[in-house]
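The complex appears here without one of its protein chains, the remainder shown in place.
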Amino acid sequence: MTSSTLARTSEAATEQSGQGFGASVRRTEDYRLLLGTGTFTDDLQLPRTLHAAFVRSPHAHARIIAVNAERSLALPGVVAVFTGEDLAELTAPGVMVQTGAESMVMETLPTRKVRFNGDPVACVVAVDRYVAEDAVELVEVEYEPLDPILTMESAAAPGAPLVDEDLASNLHTQQTQTFGDVTSAFAGAYRIVEARFSTQRMTHVPIEPRGVLAVWDAGRRELTFHSGQQTAHLLRTNLARRLRLEENQVRVVSPDVGGAFGQKIPLFREELTVAALAIKLRRPIKWIEDRLENLTAANHARDDSAWVRAAVDKDGRILGMKAELWADYGAYAFFTPKYPIDSIGWLLPGPYKFRDYEYSINVVITNKCPAGTLRAPMALVTWATEGIIERIARELKLDPVEVRRRNMITAQDQPYVSATGYTYEALTMWEGYEQMLGEFDLTGFRARQRAARADDRYLGVGIASVLEPTTYGSAWYKKGGRGSGHEAATIKVEPSGAVNISVGIVPTGQGYETTIAQVVAEALGSRVENVNVRLGDTSLSPYGMGTRGSRGAAAGNAVAYLAAMEARGKLLRIAAHLIGEQVDNLEIRDDQIYVLGEPEPRLPLSQVSWTAYMDPFKLPPGEQPGLEIHRTYDPPPMTFSNATHLCVVEIERRTGRVTIQDYRVIEDAGTLINPAIVDGQIRGGVAMGIGQALLEEVVYDESGNNQTATFLDYLIPTMDAVPPIRISHVQTPNPHTVRGLKGMAEGPVQGGLAAVMLAVQDALDGQGLTIERSPASPSRIRALFRTVEGDVDE
Amino acid sequence: MRRVRFELNGQTVEHEVVPRLLLSDFLRDVLGFTGTHVGCEQGACGACTILLNGEAVRSCLMFAVQVDGATIRTIEGVSPDGTSLHPIQQAFHENYGLQCGFCTPGFVMSTCALLAENPAPTESEIRSHLSGNLCRCAGYESIVQSVRQAAWELAGGNCAGKADGDDE
Partner (left out) sequence: MKPAAFEYHDPPTTAEACELLAQLGDEAKPLAGGQSLVPLMNMRLATPRHLIDLRNVAGLSDITISDTSVTMGSMTTQRQIELSPAIRKACPILTEATTHIAHFQIRQRGTIGGSIAHADPAAELPLITVLLDARIVARRADGTRSIPARGFFYSAFVTELDETEIVESIELPRLADGEGWAFEEFARRQGDFALVGVAATVTLTDGKYSGARLAVSGVASAPVLLPVAEHLVGERPSPALYRRVAAAVTAGLTPGGDIHATGEDRRDIAGHLTEVALAAATERALQLTDRPAGRR
């Protein structure tokens, strides 16, 4: 179906009750979650279930000399203890392949070396978790400690000890990409402006940690893997391969998921171990990660840095840009190591007009917890792009608003092909920025800021224009080597007219059950209450790419809508035949078939669906019985949305505390399905960005011990740390997507980090202080002020 | 083993428990009340908050043996009939006060305790009292709005809670 026919059919479909696109329908998920009857992984209880716990490395880097489980096995209630050697027999190793770099092999459990503090070494299976933890303490592992690699510099140093001895170097990925004639741009520049931005190691912290209940049906030879996940089908493919089973022998069921944020994508070693042992022991086995494990050994993220240089003319026009990007990827690779840092590279031009650009990426492997994709893997990018713009203005003594005016891509410039080859269309970066300036009295703020300075108070404002990649089509994956961006839906309009639908995306809090019901109800002229959405079970759902990036709307909901539109088409063809009208003359509203222009309906939808199943002789010639439709959809190579974030902070010089006084977002996510749900994504994403800007940080000591293993030390934002956020929406439909959907949910994190850090920098401006690393913690702010305190104190 | 006898959501429960069994695990794994969620086992996230003799406490920081003689309410006991939403639950629903829903039972139980003690909290009182419940999805604002609406509903719609400016 082309976009023009979509546009036409959708016009007809929108004329019905207020539950479709654009309606803030209340969430259908809420009832079970509010009543306490939701089903999260740990809520599943099966008879004869055994419980697993893992022996974990106290060292950052050490050889495993011997594992002695004798005392552990002697403990009543302990069923078995398995080591890396055992798992190597039961499973195939994981191999991470990245074009242009060495492949990395990951054993299910390590047999030779542990590579970070928390690395799993052995798995104890016992009658309950209490006994399993007793037994873990009795497993004796003999280690030979090795020097840990804990910094990017030491990892990349020549002759450094290897974290992965099968690799040639700890510097795993090193690539440079050049676009246009960056050499000439720099040669002809009035000035080269440079700045550094780096961000701390973070972790995802879903309030529900990871977990799995693996059940082996020995009679059918089928494994059911109950586990809160984001990409159920990809996980099944991987799980079957690693267990040496066929894909029809493995069923992944993702029940209610208590948040994921990118953490619940890969097949983790603990999960694979539990699945293998459930088969081996022919007993259900449950492993529920505890918070200590989640903070130290699940997956980390970020830990990257950017050195950005801009060649500018004397008016602050950007002629070209260079970026050197580094990332510390930790000890193993669950994702291609280049992915997050490369997305910073290709996004760095952001909303600005220039053609000549070069970036290099450098990814090191170290003795820290493996990194992965955390909501907005490219989070640093908006701070870096907007930060260099601010720096240009500062160094050239220009108004930052004027620098943006001279460089930012406007509606008139679009479609615009970015320096890195991405097409921007229907984006409103400049327009959003102007709107923000219209709503916020910047001049008045500057006056308040000056007055406050005189009183030893430091106010700052940050305005960040966020360009957010949301939905990656197969063409995008093809460029990187392999993978698909398609999504799939199966819809069944049952004989009664009740609708069952499933899609390959897996909800982890986004309200998909509500939004999918909305788009389906709109397509079918039905009600949300009539649409049952079941997701996350590979035996029910069609094979899709799941939930990653922010593809829920423009891939997941889009394909649901397309499938429903096909069902609608068939319903109308049958109805037209039944009542002797032209298909084009019919519409469906309120579960009734109407002839256009007639006040009374001709048929209930249920009569049409009943006929489709039960009375095939009444169908139009050539029409097949039934109303079950499967549909796939591959979105455009890349879909973007954009937003403008504004943040006002006050810094208390004496303590280093940063307080947010005002936060505003203007969001253009194209056509909205459920604005209230989008608002929730903005608020949650900004909260995570604030966490990155002010609070959160994974810290290792000089021996590689994780110092932030509890919630007393790893600080996620609390209710008092996140301010109210003023949100407004602009809806500029994307002309190439279904219904103009764009999707969103990474951008709020990018914007949150950027707006807060820019505001902090603005508050420090004038003191000659520059903040180059997040978080802007009290300690970091104090350290900055201390360097100039002789001047400001008294 | 110790025998404990207590009231859970209006029903008398009697059970043998080992001393080290955490109350949260007892409620979930032994009694099947899995609406109480466990998020940290160190009292920091608040997901396991329940009402013990009417007061909000962390069930992960108590042992099952300690509840002998107590009255406990969990999220399963908030709804008047197990199927319809209590005004607090309804307010969370109407204000999009939850996303993944894992932290939600803890927020609802903490809200029950807060509103029992302070039926008309200000926004800053809400933010202060509920700062011991962590949510990673929603950014909290919708939860604050949910609590404000719940206060209004429970007061019969004639007491809106104090305005922000009335703090202190």
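Lettered A and B in written order, each chain numbered from 1.
Just so we're on the same page, a contact is a pair of C-beta atoms (placed from the backbone, for glycine too) under 8 Å apart; a residue touches a chain by one contact, two chains touch by 3 or more.
Fair warning: this is a prediction, and the values are worked out from it, not measured in the lab.
The hidden chain makes contact, of the residues B:Thr49, B:Ser79 or B:Asn95, with B:Thr49. Here the missing chain is touched by one residue of A:Ala88, A:Leu162, A:Ile192 or A:Leu292, and it is A:Leu292.
In the complete complex, the residue from A:His630, A:Arg654 or A:Arg726 that touches the missing chain is A:Arg654. Of the candidate positions A:Met614, A:Val699 or A:Val788, contact with the unshown chain belongs to A:Val699. When the missing chain is restored to the complex, the residue among B:Met62, B:Ala91 or B:Val108 that touches it is B:Met62.
Mapped onto chain B, the interface with the missing chain covers residues 2, 18-20, 22, 25, 41-43, 46, 49, 52, 55-58, 60-63, 65-66, 110, 113-114, 128-129, 131-132. As for the chain not pictured, it touches chain A at residues 129-130, 133-134, 137, 290-292, 654-657, 695, 697, 699, 707-708, 710, 712-713, 715, 717-721, 777-779, 782-783, 786.
Following the convention adopted for this analysis, only the chains that are shown with their structure count from here on.
One simple way to say how far apart two chains are is to compare their mean CA positions; for chain A and chain B this gives 29 Å.
Contact residues on chain A toward chain B in their complex (touch as defined above): 26-27, 29-31, 33-40, 42-43, 45, 130, 205-209, 256-259, 261, 290-291, 508-511, 676-677, 679-680, 682-688, 710-712, 716-720, 722, 724-725.
Within the complex, the chain B residues that touch chain A are 20-21, 28-29, 32-42, 44-45, 47, 74-76, 78-79, 82-83, 85, 89, 92-94, 96, 98-105, 108, 126-128, 130-144.
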